[in-house]
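Here the complex is missing a single protein chain, while all its other protein chains stay put.
Just so it is clear, A and B label the chains in written order, and each chain counts residues from 1 on its own.
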Amino acid sequence: MNQRITIVGAGIVGAACARALVRAGARVTVVEARFPGGGATAAGMGHVVVMDDSPAQLALTKRSRDLWQVLAEELPPEAEWRRTGTLWVAADDDEVAEAARKQEVLAAAGVASRQLDAAELAAAEPTLRAGLAGGLLVPDDGVVYPPPVAAWLLAEAVRGGARVIRTAAVVSVAGEDLAPGCVRLTDGRTLAGDAVVVAVGTATPRLVPGVPLRPRKGHLVITDRVPGFATHQLIELGYVKRAHDVGTDSVAFNVQPRATGQLLVGSSRQVDDDTRDIDPAMLQRMLDRCLAYMPELAGVSALRTWTGLRAATPDGLPLVGPWGEMPGVWLATGHEGLGITTSLGTAELVAHGLCGAPTTLDPLPFLAARCGLAEGVAHG
Amino acid sequence: MAERRGRVVTDVLVIGGGPAGIAAACTAAEAGLRVDVIDDNPTAGGQIWRGGPGGGAPAATAWLARLARSGASLHRATTVIDVMPQEGGPPAIATHAAAGVGVWQARTIVLATGTRERFLPFPGWTLPGVVGAGGLQALVKQGLDVRGRRIVIAGTGPLLLAVAELLVERGATVMAVAEQAGLLRLVRGAAAIIGHPAKLMQAARIRRAIGPVLRTGTFPLAVRREGNAVVVTLASGPSGRERRDDIPCDLFACGFGLVPNVEIARALGCELHAGGIAVDGFGATTVSGVLAAGECTGVGGVDKALVEGRIAGLVAAGRRDQAGPLLREQCRWRRFAALLDRTFVLDRRLAHLAASDTVVCRCEDVAAGRLACHRSWREAKLMTRIGMGPCQGRVCGPAAETLFGWSPDDVRPPFSPTPLGHLG
Partner (left out) sequence: MDDRVEQASVRLTIDGVVVEAAAGTSVAAAILNREGATAWHVRRSVSGAARGPLCGMGICFECRATVDGLTHVKTCQLPVRAGMEVHTDG
């Protein structure tokens, strides 16, 4: 083994890959132009959640969540890991049926969950409005504060021998004058290597033209401290339906209690808007949706609002694996709203693909070769 | 934000109801324009003309009466929370008041946002009873009773003496005024004030009032509580050989100069110069349709604020040709502002007063020891949560800049906490 691997980007995905590759015996260099966890990693909710939009997504998020549970014991206090559980909220009978279906699918995958009726829902979360139909509690989901986790993962990689370059950025990963696995930096240096892992989210097409990623902007609001206002991460069961179609703008009720007692209020999706400006109309739509589920939010103060850019693929699954058009280039990107959760499963897949490290996951659904996106080359 | 609410269309929106804002508003309104002034306090006057149960200064009363007659509309207890770019004019301004969010569209915006105090951390600075120098002045004007209280004042700037004078007037005992600037620098500064006779007389009057309690080249090392008393440790003398002095008191008022409030200016895209909003001789910022006046362009006192406010009002009214006589006065006060800057430069030791466990970010309780390893404000913010509290770095940002050399981020909307029900 002893492959030389360059990782582009020290967000949570890149940092997790660095740690996994070092543990698999590779010689790793990470290039991060700013600082670990400063991009999309810092902009999201930090929700570690099992999602079942597809069998592959279910497998990836379940495996990842298991890995988070192990990692949680080592994380520093700044990571604020908490097993809050996710409470999927049903507004009507259709959504109650969806909750039942979800419970079965999760159970088949070994993920514990419990249906709540209207009374149990109200008891679990008294600030939800009256008249909701019930919910599904997934108790082992959790919440984390991602930037210190990315920093910690990277520090672990460095402890294992990885090198980090923070004085330059990667300007190209392929070209006539660049051997496969090498990268060129902004300071003119060339880093030699056997493979490159590109983990830069929505910036990926700049380095790897043709990668089918579209930015999907989201808004978030963080509130003043209101301890006890909510206990679980709360999401409407309509979330998946609303978020599914990449081409449409959507909002969905999504509220998270943080360890600090503040609430994170979301969520919204707008495709192809890659500016970071707040969209007032979208923000208002999102808040209206949340106020409809939790009217008492009206009196809670917003401290700050911001946006983040999710990297979305056409089928909603991340791109993890070789990019056939550029020998030596691997992708670890396209995680849409699940980058924090699936960072650990992604890292396991990358270490498996490049170094033969063990994984319980099937890599096939995440290869770029699917849907004729590009010719993937298996690496064993 | 809140586009579905009606927006107010006006000629001139003045942000800030202190001397500069009032002068700009009067001037523009008297020229026949529609003028709206917004201020986040319950009464107009800003800091230096702060109203309260004790009444205001005579100059303040006269200008406020003039404002009332001018036809300008004053909107109190109203805070700017966001700016929204517009076609063909300066950005619209979103505000929050008790009734909810409002949106203002003006042909000209005049920023008169003033300054706030610079706080630097030292052991004990977060104890109750340790307050800003300007902070204590504000609280006293708001009705705080200081009769019979023993008070130590420290930090830097002419504000310290003004606060001392007010406290003595209100029956307090000022135990010490510790100005960190050295005697030589102060004397040089005082010599230059010869050019400003009114200021010289003011300084002499203050000196008489507070007696021999002024200590120069003296700064706070730490403060602690002993029973009901506050004990301030002051240090003076050359680096490494400082003399220390413990002074028991009831309140400790400490502030290290003034920092222009440039958050709204930055959100509008205005460039800064030397920490204040960059303006030309006619108050124009680098953003078309946005003027700025007063302390927010540079700390120079009420006279600079008034003349810059009047010039901005004339420019907003399309009468910049009438500004001629005012330009010379403006020049004089801008030179005075530069003099203040030079005189009250911060001693290097002030950046090293904090111990490893001294809180730097009061909102999030982030101590100095956790911060030093980071290379930028943004990195420190994400990793430690400094600046993520309600003040969004207004208190800890200038401290971090002095301690670590970081340039703080822009404040994010809403610039002030706003109920979600009003944003939705």
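The rule is simple: a contact is a pair of C-beta atoms (placed from the backbone, for glycine too) under 8 Å apart; a residue touches a chain by one contact, two chains touch by 3 or more.
The structure presented is a predicted model; accordingly, all values stated were derived computationally and were not measured.
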item	value
Touch with the omitted chain, as defined above, among B:10, B:137 or B:218	B:137
Touch criterion as defined above, residue of B:75, B:116, B:185 or B:334 at the omitted chain	B:116
Residue numbers in subunit B that touch the chain omitted from display	40-44, 47, 51-56, 64, 76-77, 116-117, 119, 126-132, 134-139, 142-145, 228, 359, 362-365, 389-391, 394-395, 417
For subunit A, residues in touch with the removed chain	224-226, 260, 299, 301
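Methods note: only the chains that are shown with their structure count from here on.
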item	value
Computed distance of Cα centres, subunit B from subunit A, in Å	42
Subunit B residues within the subunit A interface of the complex	1-4, 82, 84, 374-376, 378-379, 382-384, 388-390, 392, 412-414, 417-421, 423-424
Parts of subunit A lying in touch with subunit B, wherever the complex brings them together	34-35, 37-38, 42, 78, 147-148, 151, 221-224, 265, 278, 280-281, 283-284, 287-288, 290-291, 297-306
